[in-house]
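Heads up, one of the protein chains got dropped from this complex, but the rest are sitting where they should.
Moving on, here comes chain A:
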Amino acid sequence: MSIKIENLTYIYNPKSPFETKALDDVSLEIKDGEFIGLIGHTGSGKSTLTQHLNGLIKPTSGKIVVNNFTITDASVKLVEVRKKVGLVFQYPEHQLFEETVYKDIAFGPINLGLQEAEVQARIKEAMDLVKLPYETLKDRSPFELSGGQRRRVAIAGVLAMKPEVLVLDEPTAGLDPRARDEILEQIKYLHEKYKNTIILVSHSMEDIAKLVDRIIVMHRGKVALTGEPGEIFKQSDVLESIGLGIPQITHLINKLKDLGIHLREDIFTVEEAKEEILKWIRGKGNA
């Protein structure tokens, strides 16, 4: 599932005193099976961009091609697009509405017109993926669950539609560190298992750095930077000028490098940094 975005522009409230350009001539290409981190400040256009990907909003100009399928054409059936691109919104637990977890997850698959048996199989699979015990939770009300569990029910609701492209808008916002790590871990597992294209929207560099293949940095409706995490973090001054930072540990490594200590460049986690620094210390001891 490759995605190609060409000269995409979107204007909110055109021709009124409140006119704002949310996306300004954005061109991007996302390869099949790529794990993308989309990062940017509030109002940088990242949410607007993700909503274009499954046809929730129509661009003012420009086009989007998902697997040789131009989804911005007027004649395209959006149901087809939504089968292919799954979108998990910010705070997705706010969209839960059914009496039981089972029924809520079933909402998407039933809308796709699937048979009962297939729906059940998909619910089981989706709940497994987000580590929710099927038997104990399926008949519970989603509103009795904890915040982290509710969020996982909501994510399962999208996963059960088996989208080939999965877009997650800040899936960890407002969760405690443990629930956050669990959800990120499950997204990583999902990507490894199904090799589907994933776009993870976030404003936390720390979260993104250790997961994704490539980072796209948005700023004021334009793509400011794009590249592998290592390349992006080299340009820390550009990132800082648009109000984003690099992971603290990468910052530390860069500082050490400035002092003339040679370390590997693509270090984004404390674990990796520990290994590298220990290696350097041992190397020095031998010399």
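One rule holds in what follows: a contact is a pair of C-beta atoms (placed from the backbone, for glycine too) under 8 Å apart; a residue touches a chain by one contact, two chains touch by 3 or more; residues count from 1.
The definition used in the following text is that contacts and distances are computed from a predicted model.
Only one chain is not pictured, and the protein name UniProt records for it, out of "Spore germination protein KA", "ATP-grasp domain-containing protein", "Energy-coupling factor transporter transmembrane protein EcfT" or "NADH-quinone oxidoreductase subunit L", is "Energy-coupling factor transporter transmembrane protein EcfT". Considering the whole complex, the residue from A:Gly45, A:Pro59 or A:Pro92 that touches the absent chain is A:Pro92.
Note that of A:Ile11, A:Leu28 or A:Leu56, the residue touching the chain absent from this view is A:Leu56. Counting the whole complex, the residues of chain A in touch with the unshown chain are 13, 51, 54, 56, 79, 82-83, 86-87, 89, 92, 94-97, 107-108, 111-112, 143, 157-158, 161.
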